[in-house]
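I'd like to ask some things about the structure below.
With one protein chain withheld, the remaining protein chains of the complex are depicted in position.
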Amino acid sequence: MVQVILNGLMIGGVYSLIAVGLTMVHGVMKIVNFAQGDFLMVGMYATLLLYGLLTPGAAPYVLILPVAVIMFLFGLMVFRTTIYKVIGKGDSNYILLTLGLSYLLQNIAQLIFGPDYRSLAVSNDLKFASISLADNFISVPRLVAFGAALILVILMSFFLNKTDIGRAMRATAEDRTIATGLGVNTKVIYILAFGLGTVFAGISGLLLTPIFFVYPLAGAPFSSIAMTVIVLGGLGNIKGAMVGGIIIGLVESFVSGYVNLEMAKVAIDLVLLLVLMFKPFGLFGKGARKA
Amino acid sequence: MKKPTSLLRKATKHPIAIGFIVLCMALPLIITRGYLLRVFIEVFFFAAMGTAWNILGGFGRQTSWASPAFFCIGAYTAMLLNTNFGTSPWVSIFIGVAIAIVLAIAIGAPTLKLRGVFFSIATISCTSIIRQLIFNFASLTGGAQGVSLKMSSGNNFWQLRFDSEVPFYYIAFIWMLIIVLITAIISKTKLGYYLRAIREDEDAAQSLGVRTHRMKLIAFIISAVLLSVTGAFYSFKIGYIDPNSVASHDLAIRIAVTAILGGMGTIWGPVLGAFICVPMLEVSNYYLSNFGGGGAGFAMYGLAMVLVVLFRPNGVISLFEGLQKRFESRKANKQTGGEAK
Partner (left out) sequence: MKIGKKLALLMAAVLAATTFAACTGNATPSAGGGAAASNGAATPSTAGTGNQKTVKIGVAGCITGANAESGRQTVQGAELAAKYINENGGIKALDGAQVELVLIDNTSDPNQSALALERVLDANNDIVGIVGNPTSSALLPMLPILQKYKIPALASTAANSSITEQGCEYIFQPSNTGGQQSEQMIAFLQYLAQKMGLEAKDLKIGILYENSSWGQDVAKGNRENCEKAGLTVAIEETYPSTGLSDASPIVTKLKNAGVDVLLTASYVPDTKLLVSTMTSMQYKPIIIGSGGGLGWPSLVNDMGSDTDGICCINAWLWDAKFVQDNTEFYDNIRLQYEESHNDEFMAEQVGPAFICTMMIAEALENGQSTDPTVVRDEVMKLTGENSEWFALFNPYSAFDENGRNVGNIGHSPMMGQWQDGRLRTVFPEEYASTNVINPLTLEPFAG
């Protein structure tokens, strides 16, 4: 039972990280990015490519900064070419746009890299390392992923609450018109938000490379999980995304552990449906104006 | 509905619609290659599904991803009843419709209360839940093994088994026309009117007394029924179904893209979309499958979605509407002798 909880927590941390990126983008520009999971995949491939520059067997975590930069630029490019044009133009537009992007990214990745499942040549010492607590094990790469996710989310929280830009971002999320009136350059805010959201997805990808395989469809399951998490936590709510991620991780772990893996997917879907029915603003949300 | 004479008069106003229909009806006389006819059948079925989706998704702009769930109902009902009891698919269709209505209410009633993206997200899970149910009740549904029709030869209309592609070509085409007709009728009735109001501004519509939830639900149910019947026909054409292929999110996307690319909220848009999408996939699989991972076809789908949203949110059909407007205004100017607008 403890093992099940540990499993859930570890993966939950990663879910939180992706979800935070997703929810932040929604908070600021009211867009749910259906391609967030695929941004994660892009992060994975970016890590894969850069890893070649390191000595084999090294830990990929040193690449966090370069990957973050690459992902930010990538997010910037995507934003300027596509997302920017559908802000405020109604739900079905961005749903279809980001879904199209998702498909496009998956297949471009397949065209460039092929469908093979790759992994980093991380040393087995790292890949298989684990810490044991009594009879239970925590896999080190998962622990690192969890830790990094936690740190980043706390940093983000700090950024949003204690810095000027952060506050400007929250203001734009609350009410764009008034924010503009107060002198906030909303365009910059949008770019920043989307860029950060992309960076978070990419970093999640990097953190997952020692654990999962790198392949074009690697991000797909994370898209739907991230969406469930942000609905659970309340759209636009960072803390909600953090907690929601952990909750979903635990749900998945418990259902897989006591029923089976297929039902775990269904369980997450059911959680989503239940939340939408009864608490559409999520457990912590207060901001979603339409639901 | 309308009196026969006025229908006839209406028909003569649309020579090109008639032309299209006549052309398609006559096509099997010209084209004999089974494979080509097979592709047309695929086009017609996707046009049918896209048009069905369009009722709620295009006219009402409620993007549903639950289409495969209803498709499955029709497909599985028809296949299972036939392989277990020899029931004719023509009979199973009605049973499938009944189940689809129940499911549509079960799914639609709660989810249609949600707005915009929430509704969309809610429907995504529906497909995977249905797939899971099919797996879990394997003794009934065959689970991952799927359901297969035994080989047969000879033509049997009642059992929908034919030797050549031609009968299914006509079945698919006529079914597609029926759905288009239903859409046209809806478009001209109050339901269509309310749906368009909902699309423009749901709050305003509600405040004007439109029972938005009810309207959306009716559209959802109609859509579900049509999808279910299409599923029954289509499954008999292919002869084999399994949950991983028919209860898949991919199918939902393909259906939606057909409608979106062609033109959401128009009557013939999805048909046009199908004529573009299906051959596009075939051609790319034919020419580009040696290219990298074979994902070129779906990459084009993704690209098409992005481009349509960015540049032609009203679908490809709006290209022609632009042409048509200029044509009409020039005609009008000629008649009145006035200047061009």
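The chains carry the letters A and B, assigned in the order they are written, with residues numbered from 1 in each.
Simple rule for what comes next: a residue touches a chain if its C-beta (ideal position, glycine included) is under 8 Å from a C-beta of that chain, and two chains touch if they have at least 3 such contacts.
Computed from a predicted structure; not experimentally measured.
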Item to check | Which displayed chains the unshown chain touches | outcome: A, B
Next on the checklist: One chain is left out of this view; which of A:A58, A:I87 or A:A129 touches it in the full complex?
Outcome noted: A:A129
Checklist outcome for this item: On chain A, the omitted chain is touched by residues 3-4, 7, 11, 114-117, 119, 124, 127-130, 132, 137, 139-140, 142, 211-213, 215, 217, 221, 252-253, 256-257, 260-262, 264-265
Checklist entry - What residue numbers in chain B mark contact with the hidden partner chain? => result 13-17, 19-20, 23-24, 27, 31, 33-36, 38-39, 42-43, 135, 138, 143-146, 148-152, 163, 238-240, 242, 244-245, 248, 250-251, 266-268, 271-272, 275-276, 279, 282-283, 285-290, 292-295, 297, 316-317, 319-325, 327-328
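Keep in mind that, in the parts below, only the chains that are shown with their structure count from here on.
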Next on the checklist: Report the inter-centroid distance (CA atoms only) between chain A and chain B in whole Å.
Outcome noted: 34
Item to check | Touch list for chain B against partner chain A, complex | outcome: 61-63, 110-111, 114-118, 120-122, 124-125, 128-129, 132, 135, 253, 256, 260, 264, 291-296, 298-299, 301-306, 308-310, 313
Checklist entry - Inside the complex, what are the residues of chain A that reach chain B? => result 32, 82, 85-86, 90-97, 99-108, 110-115, 216, 224, 227, 231, 262-263, 265-266, 269-270, 272-273, 276-277, 280, 290-291
